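Below you'll find the structure I mean.
Only a single protein chain was left out; the remaining protein chains are all shown in position.
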Amino acid sequence: MTAPVDTTMEAAHGQGWAERLDRRSGGIMVLPAVIVLLCFAIFPLIISAYLALSRFALAPGGFTLKFIGLTNFRKVLVGSQQYHLLGQFGAFGLVQWLSVGLVAAGLLVLLGRYFTRGGPTVLGTVGRVLAAAVAMGLTMLAVATVAPGGVPGTVVNTLLYVVVGVFVQFALGLGLALLCGQPIRGRNFFRVVFFIPLMVTPVGIAYTFRMLADMQKGPFAPLVRAFGVGEWSWATEAWSARLMVLIGDTWQWTPFMFIVLLAAVENQPRDQVEAAQLDGASGFQIFRDITWPAIAPVAATVVLIRLIEAFKIIDLPNVLTGGGPGLATESMTLHSFISWRTQDLGSSAAVGYMLLFISTIVCVSFFNFVVRPARRFEA
Amino acid sequence: MNVEPRSLARRLFEPASIDSQAPVARVVTYALLFLWTLIVLVPLYWVLITSFKGPGDVDNGPFYLPFVDFAPSLNAWNFMLVENPTLGPYLNSVVVAVSSTLLAVLIGSLAAYALVRIRFQVKLAAIAVFLILLAAVIAAVATFGVKWQVAVSVAVALFGIALFTLVGRTKAAVGNTDIEFWIISNRIMPPIVAVLPIYVMFQQLRLLDTQVALIATYTAVNLPIVVWLTRDFFAGIPLDLEESAEIDGASKFRVFFTIALPLVRSGLVATFLLVLILAWNEYLVALFLSNVEAQTMPVLVSAQNTTRGPQWWNMSVLIVVMIAPVVVISTLLQKHIARGLLAGAVKG
Partner (left out) sequence: MKIRSLLAGVSAICALAGAPAQAQDKPFAGVTVNVITQTGAIQEPLQRRAPDFEALSGAKINIIAVPFSDLYQKILTDWASGTNSVDAAVFAPQWMVDYIAGGYLDDLTPRVDADKDIQQDDVGAFFRDFSEKYNGKTYMITLDGDFHMMYYRKDILDAAGQKVPTTWDEYLEVAKATHGKDMNGDGTPDFGSCIAKKRNAQSYWFVTDVVGSMTQSKGTNQGTFFNTKDMTPLVNNDAFRKALDFLSESTKYGPPDELNLDVSDTRPLFASGRCALNLDWGDVGTISIDPAQSKVMGKWGAAVMPGAKEVLNWDTGKLEACSAEICPHAVDGVNHAPFAAFGGWGGGINAAADPKVKDAAYAFFSYMTQPAQSNADVTVGGTGFNPYRASQLSYSDLWKKANMSEEEAKVYLGAINASMSSPNMILDLRIPQNQKYQQVVLDEAVSRFLAGEIDKEATVKAVEDGWNELNDEIGKDEQLQFYNATIGAK
């Protein structure tokens, strides 16, 4: 990264208005952005915090907000709405203990390496412990609710969309970028066509996929009937409904991964690739030793961008299934939205804050522990 | 010319030259690429032909080929574009998306440039005082019913006093990377958390259901993305050009507009397009902030789901007219997108 260079300090200390303006130019350049964000991000966040701690009620001529402390949070975390946000916990068997144990061991190893490698700082330790704790908690939650007898809540649904969705989109995007990066004709054609799904409004995509996936009159209905599963529908079973949401999401966002990764692939050091080819290196070797190191920083960055956006998923499940069957496809944003729609502004804000908390920890951790190391070797 | 005879297997599996592929690999590559082309195009094709269908063609379907198994009609197009005032929302979408994107790119790239080129030291104490005052203002307005104009004026005055007295004495400060990180991290915030307060804010300003409200909100929502992408572009351009201009006495702003911006043109175009797409397709905020005057296309699309069944044909017309301009623009700007992404994200 380029180190910030301080040129203002060197500027002559003139007394003219223009010069004084110029000396302050840094502040003036950043100020609009800061003001906009204060008005539309920080200020609303503080208001929402207040809402999350209150009960909203209609009153003659307007409404009242009654401060009720953490009741809204208690309700969704340990109270009557726990099954909704966190889910219902199933029984822990061998598989469950094993997977939890594996994750715990992995996290401990990572933490241990941080300390043994030397130079742990207070901030670094706190951040890593917090990240590990959240990762552990979310893993336990996912394992417990997916276990037999359990039912995942909106947190686990959202995590599923984020983790599986982003992973699949990245894999597909990278695969397509590598294919497109081959010396082929019509690369620009593919680039334009593959880019299109990104431009469709998510609401439109949701409806399009409802049309496509219609078991009675969609384009694939005769095919489905021919296979004799016409009496079955993706919409009635939890996992197939979730899969449908993931398919729609993947259709839309693979292009984003693809377009950025293709740019990175095209930019990999050509001469090294050619030299390796002359040496008779296999395609996989070239990918592992040349292409991947060259595109890793970009890859880490696009995954981060996508992670951030993926946490906000709402349009697709809302239109495709309305969050059903049961709670199977409901994301946290949809959960919050549904609470809002039924006048439960406190719960809505509380769920929103839970989402903010989880996505912040996940995204910031990813930035610190994946993106930064990936970009460290550059420039 | 290479005239040495090669075995069939070698000819099939090995490339003839370094810039080409072996025949088998080539077939596989094209097959996979065309498969994905199909995956992309089939849904779009279905939307396109559905826009020429009527209720009967959908309900008794599926029908695949216009003229062959159903008679296409322009009824839905006529209904949406002639009989219904679709033009209004369409113009709203254009105005809102384009202006908010321009604003976001302008404000965002200015900030990004400054953060790359100028060192900042913001006192932690100043930030703390600011946040405390902000919370105090909100508490005063929300719980004690103080008029917001009064509360804000008092807070501004107090902030000024604090700046001159307390803050000067402290040392702890945040630097450029912290500010950058803060700006970008705003993108993590789910819109659902912020949208209700924003609604109330615009209601106080009497700006609900106006394009202004949407433009301002979209600008803010997309600003972090712009800063994130453009900071890398600016960091990638060589310093000497700017420095020589500054020695010639050009102001920072002048350097920014005349030297830095043109250098990252491709990157800006790519950023512009991405943000434009995000703003063009946004639904949740538009649903809250617009009623009739400022309604945008995504809201109109979702409104086609009625108690008589989703009006697939009408909805398809809207989706088609929504995609068309963005596809044209991005095809035209194709060259810039590729180059822009190279300049920015790749250089990191």
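Each chain carries a letter (A and B) given by its place in the written order, and its residues are counted from 1.
The criterion applied here is as follows: a contact is a pair of C-beta atoms (placed from the backbone, for glycine too) under 8 Å apart; a residue touches a chain by one contact, two chains touch by 3 or more.
Note that the coordinates shown come from a computational prediction; the quantities given were computed from them, not determined experimentally.
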item: Of A:Ala177, A:Ala328, A:Leu356 or A:Val371, the one touching the omitted chain in the full complex; value: A:Ala328
item: Identified contact with the non-displayed chain, of A:Phe170, A:Trp234 or A:Phe256; value: A:Trp234
item: For chain B, the residues touching the chain missing from this view; value: 54-56, 59-60, 199-200, 203, 208-209, 287-288, 291-292, 299, 302-311
item: Touch list for chain A against the chain that is not drawn; value: 58-63, 80, 84, 88, 151, 214-216, 225, 230-236, 238, 241, 321-328, 338-344
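As a convention for this text, only the chains that are shown with their structure count from here on.
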item: Rounded Å distance between chain A and chain B, as computed from the means of their C-alpha atoms; value: 16
item: Chain B partner contacts - residues on chain A that touch it in the complex; value: 1-2, 4-8, 11, 18, 21-22, 25-26, 29-30, 32-34, 36-37, 39-48, 50-51, 65, 67, 175-176, 179-180, 182-184, 188, 190-205, 207-212, 217-219, 221-222, 251, 255, 259-260, 262-264, 266-267, 274, 277-278, 295, 297-298, 301-302, 305, 308, 311-312, 314-315, 319, 332-333, 336-337, 340, 345, 348-349, 352-353, 355-356, 359-360, 363-364, 375, 378-379
item: Partner chain A, residues of chain B touching it in the complex; value: 18-21, 25-26, 29-30, 32-33, 36-37, 39-44, 46-47, 50, 58-62, 64, 107-108, 110-111, 113-120, 131, 134-135, 138, 142-143, 175-176, 179, 183, 185-198, 200-201, 216-217, 219-221, 223-225, 227-228, 235-236, 239, 243, 246, 251-253, 256, 277, 280-281, 283-284, 297-298, 301-302, 304-305, 310, 312, 315, 318-319, 322-323, 326-327, 330-331, 334, 337-338, 341-342, 345-348
